[in-house]
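The complex is shown incomplete by one protein chain, all other protein chains being positioned as in the whole.
Take a look at subunit A:
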Amino acid sequence: MKKTVLTFAILIIVVTSSIAEIINPYEKAMKAQLALLDSAQTIQEYQAVANSFERIAQKESNEWLPLYYAAYSYINIGFDKSLTLDQKDTYFNKAEELLKKAETLSANNSEITALRGYAVMAKLAADPASRGQSLSPVAMQLFGKAIQQNGKNPRALYLMAQMEYGMAQFFGSGTEKACSMAKKSVFLYENESIEGINPYWGAEMAKEMTTKCK
């Protein structure tokens, strides 16, 4: 009897999980790629994961998340120091193009807006002497808009804190405002679920920033 119950239980688990896979291969594929994204370090690894997200995106043409993560992967590639400015811009432009498409699938999305700001911030960081003045207001405007769209988006808050911090340093003014934003973002990160396929990146960077604040 015990055995039957066990078999039955196993059976149920097998059935439900395989049914879940049949019903939602999308989430399964996304989760697999998110694990790879978390561990990616090199251009090759990020490119491979970006390719995977793009493959998912072309199949699931109504989902914004694959486009979002492909863009996020490309932005990460663009930070690689071995690239020339033109090459970096190629990746950032690609990210912006993907995010533009994502926006048509999901309007008023705080995550997309914040990532668009992150792409602008990355472009700025690629050549701060030439681009600082023109791009910093653009990045801040996008982070501001992302916070407006969702005040509980820790990424929008953390990225804005980054910009505020740089600005405060530039003007030689206090970093209190930037630091309190960073702290608030850490709090929001702590309450964020990292189970699903929604964005959850950035917690460690935000924590690191708060240590700088002390």
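Just so it is clear, contacts are C-beta pairs under 8 Å (C-beta built on N, C-alpha and C of every residue); 3 or more make two chains touch, one makes a residue touch a chain; residues count from 1.
By our rule, contacts and distances are computed from a predicted model.
Undergrad: What protein name does the UniProt record of the undisplayed chain give, "TonB-dependent receptor", "ABC transporter ATP-binding protein", "Phenylalanine--tRNA ligase beta subunit" or "Monovalent cation/H+ antiporter subunit F"?
TA: According to UniProt, the chain not displayed is called "TonB-dependent receptor".
Undergrad: Who touches the missing chain here, A:Ala48, A:Leu105, A:Ala125 or A:Ile197?
TA: A:Ala48
Undergrad: Among A:Ala102, A:Met121 or A:Met140, which one is in touch with the chain left out?
TA: Answering carefully, the residue with contact to the hidden chain is A:Met140.
Undergrad: Identify the residues of subunit A touching the omitted chain, counting contacts across the whole complex.
TA: 4, 7, 11, 14-15, 18, 25, 29, 43-44, 47-48, 51-52, 54-56, 58-59, 74, 85-86, 89-91, 93-94, 127, 129-131, 133-138, 140-141, 144, 167, 170-173
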